[in-house]
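Reviewing the structure listed below.
Only a part of the assembly is drawn; its chains keep their places, and the rest are absent.
Going in written order, the chains are labelled A and B, and every chain counts its residues from 1.
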Amino acid sequence: MTQLMTEDGIRCDGRRVDELRNISIKVGVLKNADGSAYIEFGKNKILAGIFGPRDVHPKHMANQDTGILRCRYHMSPFSVTERKNPAPSRREIEISKVIKEALQPALILKDFPRTVIDVFVEVLQADGGSRCAALDAAAVALADAGIPMRDLVSACAAGKVADRIVLDVNNEEDQEGQADMPVAMMPNVGKITLMQLDGILTPEEYKTCLQTAIGGCKRVYEIQRKALMEKYFQNGEQ
Amino acid sequence: MGSVILDQLKRDRILDLLKEGKRVDGRALEEQRQLSIETGVIPKANGSARVKLANTEVITGVKIQPDKPFPDLGDKGILICTAEILPLADPNVEPGPPTEDVIELARVVDRGIRETEMIDLHQLVLKENKSVIGLFIDSSIINADGNLFDACSYASVAAILSCTVPKYEIKDEAPVLVEGVTSKAPVQTLPVSVTMARIGDYIVVDPTTEEEACMDSRITITTNSEGNICALQKGGSNGFTVDQLVRCSEIALSVGTKIRKRLEQLMQDGKE
């Protein structure tokens, strides 16, 4: 059992309770995808690629009245400690669904009837908070694909470790901590579009944890914005 | 199709009612439907329950049998919750492997029981790292009319409470049933999930299929006997404001308390 926090409130990876892990985002990293991004979020290494809006296959899945959004969250076999079977697990299927539902409010699918937007996320290396990091990359990749969006989607978890509410739960804290609460939001619209909780929180802690996560999302948003700016403006493109 | 227009009309009607504080079936916004819980409905299972939330109806059975522990979890018994929407429960459901909706349903029910630590899994170890007791908690939905989350959750909890756990001993490295000796499941707390839908600016508890079809988003919050919040899942293709999320947690606690009283009764009396 790792000691998760020192008496001085320093966490097992050296961070303070309100500190994010290192985050870096690169935009437009894949040649074939219509949009893409690569994120390193702590030890998470995640790619997101977008195709669409494009024709739906199989055709009977197309909707005359609106575009549809599909999402696959997938982990490479080498991404976790014990080799992962490449077939999608129930966990991956659930995360694909909540990521899809977290992105959907930011899109204007009605404008693209009969089409699909495909979001493919590949976790090359997983650490705590991979679904949040995946979402952060996917949102940036959607923007990179030129798809009109109401807002970005920014995600970050908070949690409870050694009886304290902490920002951005890492792998050890996720395994042995007391609670993990991944949150995604549209930072300008002010809407929470993903929220899950595993662990035990008092009602007071619940509110604090949510606010802490939101604070994290806002800092992630700045990093996402900067990454997009770097590609589209500093390089003189667009 | 025309279904888009119809859906919009239905949503308008539901929203008009909500503005007056009413719902289509006459309930208040934070009112659950009529809940009935019956245990022991599948005598061949180790535990079982039939739960009705008005027209939503589910039967859950618990099977208990020795198993190998998961790697790295050799000091814990096994707990697995599954769910199936039987094709007779819903004209839109087809037989086949579980859809993403059903996988989410089962995992949310599972986490509600797991994260509250309802069952002390350490008590289900026969021989560390080698042999443990497994609880398989399978829910068959036999009529679907919205809020399968809570129906399956209550049925799973009630089925566990009704369990008769057989005794096993290790002989020659293998688990052997000890005839005639049973115990209750080692229950530590009572998880209660409360599922709410947001429709426009309104939060409604225990949505029907009709309400789910036009809701903006959904949330399931599970609380424990100590009044803590232990598991949460947001669903649906839109979001919540922070205020709504805080409000939802308060509703989950207050509605949960009522349900928990009924489950406590069940635990003490063996029936309601």
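Going forward, contacts are C-beta pairs under 8 Å (C-beta built on N, C-alpha and C of every residue); 3 or more make two chains touch, one makes a residue touch a chain.
From a predicted model like this one, the values you see are computed outputs, not experimental measurements.
Colleague: What are the copy numbers of each protein chain across the entire complex?
Modeller: When all copies are included, the complex reads A x3, B x3.
One rule holds in what follows: only the chains that are shown with their structure count from here on.
Colleague: Where on subunit A does subunit B make contact in their complex?
Modeller: It is residues 64-65, 82, 90-91, 93-94, 96-98, 100-101, 104-105, 181, 185-186, 190-203, 206-207, 210-211, 214 of subunit A that touch subunit B.
Colleague: How about subunit B: which of its residues touch subunit A in the complex?
Modeller: Touching subunit A: residues 1, 4, 71, 100-101, 103-104, 106-107, 111, 115-117, 217, 219, 221, 224, 227-242, 245-246, 249-250, 253 of subunit B.
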